[in-house]
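The complex is shown incomplete by one protein chain, all other protein chains being positioned as in the whole.
Chain IDs A and B follow the sequence of writing; residue 1 opens each chain.
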């Protein structure tokens, strides 16, 4: 594995899940494997779980990580080839990525979408530019369209809660929010759930269809109640409109997930990538109940990242 | 010791002071004791001495520390249980603290008061919420009402300068400032000085009484000259009004501490937690004279933090 930016194939996913679970039992098993290697953690956007879990994952493997908050400690990057740089951007990604590539053994990068330039976002332009010019292995810490480390941690968490059901019913249900939120987590969760062979239903209000590149194969409905029936795993997530790109379309029905809506799904476990807007996306009663896997997901972020870094340096 | 957030009892204080002095002589004595342990340093507010001294203290013990500037690198936290999170807060402390608790072996947290919500500040609400949800040992790096690592370093410094006087006269004297400043340092200094059995006098202008929970047992006066007479240690500190919460009340007299005011206290050593506003709180002549212990206090911050971390991991 050179880069880790998306779901690759079912075998690779299974191997990563297995490795993550192995690290969860024994985090320091390969504590010296990464000795002498350096990982650059590049943040173009804020982060809590991703930042800390990746640093810990690296440390568990003996990899030295150096954090660069490029949005704050450094300067604005120009992304367009051939640009005349006489405006606010200070350095071209060509130059910055190449330098970082010469300083580190691998890079991990967080780069959110603009939510205004659909073509560039859909093409994962910033991540691709980094990969193109850095010339070393790159791990996505969430890009414009995917959040693969989150999804790997989610798959690890589902695996831990499968109860001998090889093809669980997994529901991705849209939730309300007050801001325009990226599609990355939803896209990746669909991509990985389908890739792992799960029975995926996506429920969302009209106008909130996701990019079909990620959802082809899923059952898609606007009827949340129908979707939730007999669910094994319910993933709650807001996203902004994709077709009317980055817009927030008014929704009449209450799409917040509550305990009442899960009456017909007594076994359903509830997932969310965090941060969660309590009582807007998800009710307190669910988040604070045994249904909730959100803390388990967050904790598994460490081992997901560790499995990926382990594979890259192996 | 599970958490370190306040003065506990005299024996504990004496043991920590002794341990801090032992580390000052031999910082690397237990250089491997913390191997494999991780400390999360969480800053909701800026910091220089606290940030660096705690990192060094952890490193001296072999503890890995990871810094998270939550005010800048992460997002605004919701503190209220049951809140409908449809405003600017992005993550509930419940969720964030629980995640951090699952990532680290111990946390150290800086959280200033609002200076607007007296009830919450007085109850040390943010620190308590962190402790409640993190479920691992927590060290206060200054909370709404206390700064115990500063006070421990102050007690170490007093100990080093006692000159065989078991019950020195210690004076906490209010100083002018242009901003509304928290009460944490003043409260903690009173709490620890009294707890260590020192003869504490607090001098401040009318209207600047501190919370009696911290000052009961001290001599309190509005007469700075009287307070300073025969002082062994003079701690200079501004704080905003407590009863008229967070207000700056106009003061007619010049409360800046100058050499002239110390004429009748030839042996008095002068202390300040830094950062100090020179020539507003304290004159240059004092700060740059042999009376000043401010650098010694700052240096002792390392060993105070190291003694606390040592006790937590022992």
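Quick note on the criterion: a residue touches a chain if its C-beta (ideal position, glycine included) is under 8 Å from a C-beta of that chain, and two chains touch if they have at least 3 such contacts.
Worth saying up front: this structure is predicted, and the values here are computed from it rather than measured.
Student: Since one chain has been left out of the picture, which residues of chain B touch it in the full complex?
Tutor: On the side of chain B, residues 28, 43, 46-49, 51-53, 55-56, 59, 69, 72, 178, 274-280, 284, 287-288, 294-295, 298-299, 302 touch the unshown chain.
Student: Which residues does chain A use to touch the chain missing from this display?
Tutor: Given the touch definition above, chain A has residues 36, 38, 40, 64, 66, 68, 70, 72-75, 78, 81-87, 90-92, 94-96, 98-100, 102-103 touching the missing chain.
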